[in-house]
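Apart from one protein chain that is not included, each protein chain of the complex appears where it belongs.
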Amino acid sequence: MAETITKNGQEFDVVWKKPNLQKNDMHYCPGCAHGTLEKLLQEVIDEKGIQHQIIGVSPVGCAVFAYDYMNCDMQEAAHGRACALATGIKRVMPEHAVFTIQGDGDLASIGLAETLHACNRGESIIILFYNNAIYGMTGGQMAPTTLPGQITSSSPDGRDPKLSGMPLKVANIVKEFDGTCYVTRQAANNAVNARKLKKAIEKAVDNSLNNRGTSFIELVGNCPSGWKLTPVESYKWWEENMLKYYPLGDLKTEGGIK
Amino acid sequence: MAETITKNGQEFDVVWKKPNLQKNDMHYCPGCAHGTLEKLLQEVIDEKGIQHQIIGVSPVGCAVFAYDYMNCDMQEAAHGRACALATGIKRVMPEHAVFTIQGDGDLASIGLAETLHACNRGESIIILFYNNAIYGMTGGQMAPTTLPGQITSSSPDGRDPKLSGMPLKVANIVKEFDGTCYVTRQAANNAVNARKLKKAIEKAVDNSLNNRGTSFIELVGNCPSGWKLTPVESYKWWEENMLKYYPLGDLKTEGGIK
Amino acid sequence: MEIKGYIEVDIQKCKGCQLCATVCPKAVIGYSDKTNDKGYYYAIMVNEDCIGCGNCAIVCPDSVITAYRAAKK
Amino acid sequence: MEIKGYIEVDIQKCKGCQLCATVCPKAVIGYSDKTNDKGYYYAIMVNEDCIGCGNCAIVCPDSVITAYRAAKK
Amino acid sequence: MLQEVMFSGFGGQGVLTIAKNLSYTAMLEGKETCWMPTYGPEMRGGTCGCTVSVSDKPVSSPILEKYTTVVALNQPSLDKYQPKVKEGGLLIWESTNIHKAPTRTDINIVPIPAYEESNKLGNPLMMGMILLGAYIQKTGAITIEGVIDALKKTLPERRHDLIPLNEQALKRGFELAEAIKCC
Amino acid sequence: MLQEVMFSGFGGQGVLTIAKNLSYTAMLEGKETCWMPTYGPEMRGGTCGCTVSVSDKPVSSPILEKYTTVVALNQPSLDKYQPKVKEGGLLIWESTNIHKAPTRTDINIVPIPAYEESNKLGNPLMMGMILLGAYIQKTGAITIEGVIDALKKTLPERRHDLIPLNEQALKRGFELAEAIKCC
Amino acid sequence: MAEKYLMKGNEALAEAAIRAGIDGYFGYPITPQSEVLEYFSKWLPRKGIAYVQAESEVSAINMVYGAGACGKRVMTSTSSPGFSLMQEGVSYIACAQIPCVLVNVQRGGPGLGTIQPSQGDYFQAVKGGGHGDYRLIVLTPNSVQEQADMVYKAFDLSEKYLNPVLILSDGALGQMMETVEFKEDYVRPEFDDSWATTGKMTNRGMNTITSLYIKPEDMEKKNFELQAKYKIIEENEVDYELCHMDDAEIGYIAYGLSSRIVKKAVDIAREQGIKVGLIRPKTVWPFPKDVIKKYSEQVKAYLSIEMSVGQMIEDVKLAIDCKIPVEHYGKTGGIVLSTEEIIEKTKDMLNKY
Partner (left out) sequence: MAEKYLMKGNEALAEAAIRAGIDGYFGYPITPQSEVLEYFSKWLPRKGIAYVQAESEVSAINMVYGAGACGKRVMTSTSSPGFSLMQEGVSYIACAQIPCVLVNVQRGGPGLGTIQPSQGDYFQAVKGGGHGDYRLIVLTPNSVQEQADMVYKAFDLSEKYLNPVLILSDGALGQMMETVEFKEDYVRPEFDDSWATTGKMTNRGMNTITSLYIKPEDMEKKNFELQAKYKIIEENEVDYELCHMDDAEIGYIAYGLSSRIVKKAVDIAREQGIKVGLIRPKTVWPFPKDVIKKYSEQVKAYLSIEMSVGQMIEDVKLAIDCKIPVEHYGKTGGIVLSTEEIIEKTKDMLNKY
């Protein structure tokens, strides 16, 4: 990325620009970190030069159209089944890196069995888990990760743990599985976090290429639309509520089935 | 149970006899602890006098016919869905105790999502998990709990963790869920263990009646037929392999959503 | 002679699995040399040492055994 | 005058979410008073203090910003 | 009488609510009515539309290909729905923010600077009511009084203080439309 | 020629294997054949049955309601399948362990003390082969040589030392059956 | 007169279920059905009635199994892909004869498809998308008013016959608002729940709910029992609406949303002097065979109209033993049926036959 340009006679390094791998404008709502996640992934693929050696799976959820944005081969999965598709792909294409992008409804509700079993088998795939504590795509219903008291369109009086249980901390659970080699919780609400997230993606891609086991990256994300907040309000809620309940950091950096 | 009889002029206490709740002979293979589990449950129901206040769910698996043996109201569930049925029952019959009996294929493979979500919601049900590390009913295929190297009809060269992952320790996972109030691992291979198991069932039934959250009792069981061992050989394998991999004891005695 | 305990085996229901025998502290239980109608060599008492501990009965998967212990006076 | 950095905003793609503004250490970014064709008040540079740190660009969900930093000589 | 109206604008411009006001009022005034939003993920941040049918007879399809009236609140909506106004039909458009004016000559075109006017009323959310006022003036499908009655029923008690403002907005729209002659 | 035979006994008595030997041998001898186990959870510890059809023509249904021959290895099997032997058909039964003898008079009944004889041969697993020998004697559906050839193909090399014993068993069954005259 | 509400079809359905005395709802969000779940999520917990947002449709249908088998009034709702996921559960429920109401707010398929309205799940609904020989009673509302009315009927029928009842709706009926009134005089019919798992009382044997019949004879008996019940339902529960059939020369057959557009086509055609009429099945299983057969003596041909490539047409043909020609007109994926095209096709048919 050591690109340099000259403007008004002065030399400038390009510090950041749209990744080459990005195709089409994204449809995400203003301020939604879904875009950030995909863009960072695009950068990693670009930089590693593995466009030909990576296959992605987009879920049913707001990331469903990821295949329109990522200039690499991708498959669209049924709701919750991204990890099953990824398993199928990885088993017949073992030299390729394989990733899924999945929302919290997709991964932690309907797809919990597929997710955990892929982790348990230690499929060498990259699971990118976009946790925004809500069902974005369908209009903001409660997710397994919705915070206690959080108002959603299917918990209009706030999530009541007595009726719906407490939020599921998926990363804490998958780290218990022998098949995972890397489990981390990241965010993209500021530049420091976004850079860390990118590093995490790099590591996960390496793991997949080298068949080291399952890499699980939880991106604690936002959903201004589902949260019924303006983007700027959502940043505050993100930091004050989401990051408190879902603290960032690596939960596991070694593992996988040897 | 202070029943007393006289034989040859001598008085005897009945130390143990077939529970009143038992209906029909069981079809389980010789030496299979499925029978023990159900019989102890029957005793507990008998002793607590709650035949009218308990509803059971039998799974698809060797315990499928439990409804023929237990003289209480029962429903037969689709494979893996016992916890969903139990949730449905408990939600509309909150005063009743509700239990499921489930094999490792049923609970930990196809039904993992239903099981974990019931635990996460903290449904006040009793999950009796018969873990025999194999699919008994269908002829001895590999289960998620099958031990590394264990030969089954679908792992004829022994379970290869590289292909199938390591055995899933379900109790260790469900104890992480806020909704569970009691998680324990028991066995029935000798009288001491069988008595402990009965105590555990008593506790779980109380929890369900009093809506304290999910009780999860893993019974580390055997499957002489699936293991292709005589009953006596199976007792040895049970102790030497199963109990080593799945150590007995309480994993959690407090919890549930308050 | 006073006995400390004894068991009754419902021989047609017994599946001959021998779990009862493995848990008996007094080696009371042995096996028939004939099969029952289901083809199993069923459990029998082979001596009078039974103490009525109930171990065999509680572990029997098929609820075949009723165990009795001499009542305390 | 030498500048330390600057950004380019693809204004038709900008969704006016203001995340870039919240992360800029130099308060360089403000908002247009007109909307773009999509109806959003897009990001603009409101001063020349940009140091080309790239923060805004890396966090922008829509890859709208290209960030430049004066090359080291 | 059959009115098949499309309201369309950005999400957040209150399109569904204006449409609902029309539909609800029509119901109270004893007419058959049907309210049908365009729905789906394309909603996300994009354009949002809603059709309302008002008729003396039962309404057939809620999904329409052509409209008797289109009310466009933003440029993409104008571009998308201008061709779908039936010949001789009506196109009402918000003329403060839309820059490319409609071009058809076989329909009645009514530009209303609703955004500007709503700001004058001190509440940009009144944009919809202004446009609805214009619609009422041009079609007579319902009455302003009807809308006020409807608001009394649909708004929660604690919001009834907003009713006078809504009435003002409806009337403002009505006036602005009156000034525009159609064929 | 059409033979539709049911072999039935406890799980563990090797019923499926005897049946397979018959079927495999029939195949090698150029006949059409079909082997069909009763299957299911009732297997568990219970009774296990297997039908074999041997024919010159393609075999129609593998599931049958009546049999030309029944070979019963235990009491429940005898009780269950005795009524299902076709009129004039054949019922071979293990007469050491089965105590209630068959009662039909319209079929050929061949008691073979196979358990006792197998113990004499020093291997209770030979029970099946003894009964197969009896079956061969009575029906001629296949030959003893055929079975030996088949065993050479199906048994793994390291088990070939068992072949002589099997041959002995087949012949013993054949002899015992010869001694019993049927109509 | 009952109060009038302006409500979405999805909401009217949920409100009617509450008024019909629902005891429990178990569902999962999916467009264009989510408002049903959302409506319940608001009102049921407040009323202390069982409500669970299940982790999936697979789980939801099995919660319905559990709660329905306790003799409670329970229901789930979903849209096409979700209904596919429920097929195993539906087959179990049908066999175990558990009363319950299922709702499929159809969207365009196959696959993830589109969220626009469709009628592509007709076969799945009436021939059984699950395994084995079973039937659902299938009601087909065509307005928000019927979205409400048919819920009462669905519960009543499901309890009368101990059979799951499917309300086969679509995205447009679910999303649109229309005027709706709720019955004020609804009384839940007597319901004998002595078969249900409510806890074994000493005065009865234990109740067992199962669909397992391991012995062929038992399974066959069960199937006969089911078929006998289905026959009674076919005799008694057919429901339909006729429109201008008296002197029709071409008969349209259309249900649900399509039937509204077709009604408009009938009006237009009649204005043009073309004699057409509409038979609208309000139940697609049992299918109104007799009336379709009856009018086959009169009309020259039938035109079966649905938002699919042609599924119901098979039942129309079978109903009349293919005695007169039957053609299909349809659109898929949310594209609206065109009254012009229908009339064009009608003219063609009048020329042909």
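Order as written gives the chain letters A, B, C, D, E, F and G; numbering starts at 1 within each chain.
The rule we apply is simple: a contact is a pair of C-beta atoms (placed from the backbone, for glycine too) under 8 Å apart; a residue touches a chain by one contact, two chains touch by 3 or more.
Just so it is clear, the model here is predicted, and its values are computed rather than measured.
**Student:** For the chain left out of this view, which of B:60, B:147, B:166 or B:242 touches it?
**Tutor:** Here the residue in touch with the unshown chain is B:60.
**Student:** Of the listed residues F:12, F:62, F:140 or F:164, which contacts the missing chain in the full complex?
**Tutor:** Residue touching the absent chain, from the options given: F:62.
**Student:** Tell me which residue among G:200, G:282, G:331 or G:345 touches the hidden chain in the full complex.
**Tutor:** Candidates G:200, G:282, G:331 or G:345; residue touching the omitted chain: G:331.
**Student:** So which bits of chain F touch the chain we can't see?
**Tutor:** Touch with the absent chain occurs at residues 20, 23-24, 27, 32-37, 39-41, 58-65.
**Student:** For the chain that got dropped from the picture, name the residues of chain B it touches.
**Tutor:** That gives, for chain B, the contact residues 60, 64, 76, 78-80, 105, 109-110, 112, 135, 137-139, 141-142, 144, 153-157, 160, 163-164.
**Student:** Touching the hidden chain in the full complex, which residues of chain A are there? Just list them.
**Tutor:** 23, 51-55, 57, 64-65, 67-68, 70-78, 81, 84-89, 91-93, 96, 113-114, 117, 121
As a convention for this text, only the chains that are shown with their structure count from here on.
**Student:** If I rank E-G and C-F by number of C-beta contact pairs, which comes first?
**Tutor:** Ranking E-G and C-F by C-beta contacts puts E-G first.
**Student:** I'd like to verify one number: the distance from the centre of chain B to the centre of chain C, where each centre is the average of its C-alpha atoms, in whole angstrom.
**Tutor:** Comparing mean C-alpha positions, chain C is 25 Å from chain B.
**Student:** Averaging over Cα atoms per chain, report the distance between chain A and chain E in Å.
**Tutor:** Chain centroid spacing, chain A to chain E, equals 40 Å.
**Student:** Where does chain D touch two or more other chains at once, residue-wise?
**Tutor:** In chain D, 15 touch at least two other chains.
**Student:** Would you please write down the residue numbers of chain B that are in contact with two or more other chains?
**Tutor:** 28-30, 64, 113, 117, 121 - these are the residues of chain B that touch more than one other chain.
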